[in-house]
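Notes follow the structure.
Yeah, one chain of the complex is gone here, protein chain that is, but the others are all in their spots.
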Amino acid sequence: MSNKIPVGVLGATGAVGQKFVTLLEGHPWFELTELAASDRSSGKSFSEATTWRQYKPIPEWLRARTVKACEPNLDCKVVFSGLDSSVAGEIEESFARAGYIVLTNSKNHRMDDDVPLLIPEVNPEHLGLIKAQRNRRGWSGAIVTNPNCSVIGLVMALAPIHRAFGIKRVIVATMQALSGAGYPGPSAIDMLGNVIPYIGGNEEEKVETEPLKIMGALEGDHVRFANLLISVHTNRVFVEDGHLECVSVELEKKAKPDDIARVLESFRSLPQELKLPSAPENPVIVTGERDRPQPRFDRDAGNGMSAVVGRIRECPVFDIRFVVLSHNTIRGAAGASILNAELMKSQGYF
Amino acid sequence: MSNKIPVGVLGATGAVGQKFVTLLEGHPWFELTELAASDRSSGKSFSEATTWRQYKPIPEWLRARTVKACEPNLDCKVVFSGLDSSVAGEIEESFARAGYIVLTNSKNHRMDDDVPLLIPEVNPEHLGLIKAQRNRRGWSGAIVTNPNCSVIGLVMALAPIHRAFGIKRVIVATMQALSGAGYPGPSAIDMLGNVIPYIGGNEEEKVETEPLKIMGALEGDHVRFANLLISVHTNRVFVEDGHLECVSVELEKKAKPDDIARVLESFRSLPQELKLPSAPENPVIVTGERDRPQPRFDRDAGNGMSAVVGRIRECPVFDIRFVVLSHNTIRGAAGASILNAELMKSQGYF
Amino acid sequence: MSNKIPVGVLGATGAVGQKFVTLLEGHPWFELTELAASDRSSGKSFSEATTWRQYKPIPEWLRARTVKACEPNLDCKVVFSGLDSSVAGEIEESFARAGYIVLTNSKNHRMDDDVPLLIPEVNPEHLGLIKAQRNRRGWSGAIVTNPNCSVIGLVMALAPIHRAFGIKRVIVATMQALSGAGYPGPSAIDMLGNVIPYIGGNEEEKVETEPLKIMGALEGDHVRFANLLISVHTNRVFVEDGHLECVSVELEKKAKPDDIARVLESFRSLPQELKLPSAPENPVIVTGERDRPQPRFDRDAGNGMSAVVGRIRECPVFDIRFVVLSHNTIRGAAGASILNAELMKSQGYF
Partner (left out) sequence: MSNKIPVGVLGATGAVGQKFVTLLEGHPWFELTELAASDRSSGKSFSEATTWRQYKPIPEWLRARTVKACEPNLDCKVVFSGLDSSVAGEIEESFARAGYIVLTNSKNHRMDDDVPLLIPEVNPEHLGLIKAQRNRRGWSGAIVTNPNCSVIGLVMALAPIHRAFGIKRVIVATMQALSGAGYPGPSAIDMLGNVIPYIGGNEEEKVETEPLKIMGALEGDHVRFANLLISVHTNRVFVEDGHLECVSVELEKKAKPDDIARVLESFRSLPQELKLPSAPENPVIVTGERDRPQPRFDRDAGNGMSAVVGRIRECPVFDIRFVVLSHNTIRGAAGASILNAELMKSQGYF
């Protein structure tokens, strides 16, 4: 019998849920034992309930598995949530209240004072908020969130720079992949030979605020937000996976492109020290090729868990500018929550 | 017999040349009488020499027309140049020396002190440089240039704002169409589901410097450059025509999005007063739809001669941000030079 | 006051409805006076009720026009129907019963014994079915249908060949545009770098049967179907407009590619004789370029009303093979019904 930790997926039939299922297959620490989804799906077999859109087929042994309702009576203590934000809030709370550790990709609780918004390489110490969360809410479980898919790659690049040189202001323009819009997402006839310079759901506001919490300092029961300003333009482009971002940065201390490259290339953190199973060897990969990173060729770097930074150069307006790419459904969603879980396990939370 | 002004096209068989041919067909003032191109093409019939890629067929009466060499013995006094920059420099000079007015899309002479870099709505007075150009170079003709395809839309939006409120700094990220790379341009397999965050030929440098000349002040025999800073990220996206740009602007005087919209919507200039044939009614069209402008749906506004601005909103880092779109092969290339010619004619240069 | 014939559009807010609105704007014979759509839209202004996806803007004078319900109390005697087939059947009958001439793109009545399935160049005499239709159903109005969007181009190419040489068997593979699936149609992430070898709604069956009726002979109150066999493979490709079809044909009488080209090029019919406003000069255009027709470059031939045939060559299995392209939302939908109406008017039906 396996001595892996049994885990469940909430919203298992959706796009993020499918990615959780795919990434958990063969995981060295976790064993996927429970699939839960909306009432429309519960009671059906998984293969029947889901419109599978992953390249790898549904793991054979899960095809006939019955999808359960999203109620806190699952036979596991850890759940990954790919629930839609319209329902995630209450369901995730009900699980945390019932003692489950909830690792969620949904936005609902990201900005709550007592909820960690976690990138294990950047702010692992924010797990300390769980104590306050449990005290305040009387929960035996906990909710831990990962950031918006455009935020993760951005912050993985900004955080080491911020530590080394201090960041005052950032202006970003994103070119985001179709998969970031969920399934089915934008229609083909709208996207053919086109760019849509707008992403709904307050995407720009998220990318402007979440990084301040992530790069903030844990002070007892809350986080003091980092003191920098971010402005974001978001765009949807005809790309399958991989969010590309053009970033201009004003620094506190002057730095040359080579300094920035060195800081990013040498960036290692707790997940690398702990050799967490999903942690990439290099959280940030710096490419010197003049026309990279490109979504199709670079998004899978570090099994989709690395951010790739290129075109680091001086900025005539601010100090430094560059391009960063990260895989929006791996590092930017399901892979992020799994790495969060790995960190929590290694820190004794399970 | 037509009393239109006879004109020629240099580089008539190329992508920009074909656009000149298409836009000049039926022009009320100009009659295309001369087609010239490289030695490889000269001597052939036009239909034989060109790989026609326009949606409208080759004008019937031009199909059998013989393509001439790019030598200043064409039977006209005005030539439009779509020559590749590798050869444009000398050829254009030879024509100007021989008394031709050369309206060129090539970059070679754009930044020369005594050459107008013209957007008729923005800096029509820069035609005054022609006097210095002729004096200094001993030419009876002249060279007049239009800006880079990414510069025109940007400056059409920035110039009215600069006049009304003063601009200090600008950060731009472009998403540029395939046609901007000439024909054949990037390969399909490179662009499939991809974005290339780099455009060769010093594209970023052009977009950072040309606007300073265009928005500068004519002072006798030269232009005093405008005193503002621009930083640009350029990207190639899978779009046929239409360059989209995300723009963040720091102002001298504070202004609200509504103020900016008003200034842009009400912007009219000399080409509109003179009712030049190719001048759009509104040089800048402001859209209030939250997800526009989009390349495929908005690039043809004003017959491809208007810039379309949308998503004007406050910028948390600078003051104002917006998105601007313009048609890169019409307003950004051939249409630009034709409008330049119309302005020159109306000012008595022909 | 206009002495044009007032017409209405049923389903005016949908994809086909919008195309009717666009094509009727400025029509020399018809004046669009009535817009009708589902209950969800009726009562709203047109600009409010429709998500406009055409390149030309909504005609200004129609923006504020109130959308009515699809009930036979519209102030006109001729209606064009772009209704979805789920509701078209009954609504169209109610209009015909109430005395309206209904020109419809919906499939519901296409194969009814007493309903013309019309391509004016191919079977104008099938309008004779209207007499039987009125007798049998006791209607004062009538229903006239146009074929499926993949059928029209195919039959425009096959019919002249059938008349000249006799066709026994045909095997077809289609590559159909996104717009054929209505709006929003397939999702971008499904179509990215992909082909879907299936089109729902019994598409293949339609393309195999409708041509037999269209090319059949009117015999009193019904049509004797043409005696040939068609087999179709349908595919959805990443193209905006224009259905491309690879066609192999077995003939009764042997013919060479040149014979076929001659028959197709010289094909003219009643709409050309009558100079109907929407009739293309050449119903079929034959291209000799080895890699044409291509959807993006050839779909607008004859204002989208011509079929373009290329690559006519011998078939090692049958006799002849070729490629045919036609614009699926113009000749294949709204333009087809408008040409049907023009034919009916010229024949005294209005």
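Details
The letters A, B and C name the chains in turn, as written, and every chain counts its residues from 1.
Heads up, the rule we're going with is that a contact is a pair of C-beta atoms (placed from the backbone, for glycine too) under 8 Å apart; a residue touches a chain by one contact, two chains touch by 3 or more.
The shown structure was predicted, so the numbers you read here are calculated from the model rather than taken from an experiment.
Under the touch definition stated at the start, the shown chains contacted by the missing one in the entire complex are A, B, C.
Only one residue in the set C:Ile91, C:Ile119, C:Met175 or C:Ala188 touches the chain that does not appear here, and it is C:Met175. Check C:Val237, C:Ala261 or C:Val284 against the missing chain and you find that the one touching it is C:Val237.
Residue B:Met191 is the one among B:Cys70, B:Met191 or B:Val286 that touches the chain missing from this view. Mapped onto chain B, the footprint of the missing chain covers residues 53, 178-179, 183-193, 238-240. Chain C residues in contact with the hidden partner, per the touch definition given at the top, are 169-171, 173, 175, 192-198, 208, 229-231, 233, 235, 237-240, 244, 246, 248, 290-297, 310-311, 315-318, 321, 323. Taking the whole complex into account, chain A touches the unshown chain at residues 55, 192-193, 297, 300.
Keep in mind that, in the parts below, only the chains that are shown with their structure count from here on.
Chain-level centrality, scored on Cα centres against the all-protein Cα centre, points to B.
Inter-chain spacing, taken between the CA centroids of chain A and chain B, is 42 Å. Our note on geometry: chain A versus chain C, Cα centroid distance of 49 Å, whole angstroms. In whole angstrom, the spacing between the mean C-alpha positions of chain B and chain C is 41. Residue positions of chain A touching 2 or more other chains: 192-193, 238, 240.
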